[in-house]
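Of the protein chains in this complex, all but one are displayed in their positions.
And then chain A:
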Amino acid sequence: MTDSPGTNAGGSPSMAGRAPSLEARGMTKIFGPLVALDDVSIKVEAGSFHALLGENGAGKSTLVKCIMGFYSPDRGQVLLDGKEVTIKSPRDARAHGIGMVYQQFTLVPSLTGAENLVISRADAPGIIDWGKEKKALDAFMDEMPFRVPLDTQVSGLSAGEKQKLEILKLLYLDQRFMILDEPTSVLTPAEADEMLGHLGGMADRKEITVLMISHKFREVKAFCDHFTVLRRGKFTGAGDAKAVSIPEMSGMMIGDTTIRERASRKKGNARGEVLELAGLFAEDNDGMPAIKAVNLKVKAGEIVGIAGVSGNGQSALVETLSGQRPLSDGGIFIRGERFEPKRGHYDRFKVFGLPEEPLKNATVPKMSVAENLAFRSFDKPPVASLGWWMSPGPMREKAKELIAQYRVKTTSPDAPIETLSGGNVQRAVLARELSGDVDVLIVANPCFGLDFASVAEIRSQIMEQRNRGAAVLLVSEDLDEILELADRVAVMSGGTITYVSPIEDTDRNTIGQYMAGH
């Protein structure tokens, strides 16, 4: 490993021709009763930009974790440039020049870019000669196709810049086989395109080889040259990303799973205004403004989608609506009456919610499925009599009913809800929140991390609630989700709504520009 920047950035005129090839053969990984990876082989040619596709739980993460040395596979071998290598730990992977960019940033926010790069080196000295390092870094940056301000604290960089810095870090460490785990999920469409364009260019010049986990077909078609598909831990297909069509790829991903047909959008459904957010202000945990003067109206029978890059106040907005964060000013009104996120008002105004990360926001992980399903009803008949005495019988009966109706897969109503898979936790929350009469529905990133079948089902349920006449506020970081579901789109940037438009009068580019804050 030539991990000193002095050697890898010290003036060699080109990095071309250094891209490694990687092949994994017959990878198998078994966790207890579950075969997470079943005899999977993947071949990534030197200098290719290879997409690894598959639904959540298909085994993509397990595969790359085996390659990275986080897991040791039960069977299988990894070949780098045709030679078998033993990777027992991430340290070994690093020594072989294999690096990974994770969904979450791994930079130290309180340090500058330069400091982050230097301390990431395995041989970072105890005392750093910054004059020498700066020179070496300048030389290194001169060779890079894109720039990031290295003297700024990482916390002050945009998400796009941080992601670029993560990639620079891999290059700085001379890790020329890059594994990227859904690298664009935190970026605006324009930032994503720019970053993938740079990576594609470097791969074309044979400077790096990229294996990218993705679920965005658009990006795969535009930037990748090859792809491999996994389903349920098995290899189900591979090919030329330019030649194979999207329906063919998605066929390999979902197999013969029947996807519920999407509920269709009833036309001219919107009626009078129901939900009004009037000048909402709230602060974040550090007392800084998180949302500023948010104004928005949602009609009955309408879905208003709030788009935006993660971290622009959407979570704070949802938290104020669900009582998890106090408003510092402004008010929420439902049919002209003031709404406080308290239990009585939730029932009176028929307000329901599907928060993001349901295990964290909408369930008590250690309580049973039946108890979690009763969160709306535990203090009302038939579960509660006299308002305080609870009978487990009716609670369990109701739970069984909902479990069957919403097809929640659980060993028993008494199992802790944390033992369920993500899709089933979300389905249980759906069952609880949508089984009643819904007037206002507040939804945040409802499909994050779910498989195709669950996504289709959840989106259909939301659409059905709209068609029934509920006012739906949908906050989502997935622009495709908003384009599919929303009647009107609002863009949130810097803590406030910067753009509102009926969905038919706008397009991805316009929304993207507002998301980027233009």
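What we mean here is this: a contact is a pair of C-beta atoms (placed from the backbone, for glycine too) under 8 Å apart; a residue touches a chain by one contact, two chains touch by 3 or more; residues count from 1.
What we mean here is this: contacts and distances are computed from a predicted model.
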Fill in the blank from the handout: From the options "ABC transporter permease", "Deoxyribose-phosphate aldolase", "Molybdopterin cofactor-binding domain-containing protein" or "Formate hydrogenlyase HycD", the chain left out of the display has the UniProt protein name "ABC transporter permease"
Handout entry: Candidates A:367, A:483, A:500 or A:516 - the one touching the absent chain
Key = A:367
Fill in the blank from the handout: Among listed residues A:62, A:163, A:214 or A:465, the absent chain is touched only by A:62
Fill in the blank from the handout: Among listed residues A:122, A:246 or A:390, the absent chain is touched only by A:390
Completion exercise
The missing chain sits against chain A at residues 31-34, 36, 56-59, 61-62, 232-233, 322-324, 341-346, 353, 355, 360-367, 371, 374-376, 378-379, 384, 387-390, 409, 411-412, 414-415, 419-424, 451, 453-454
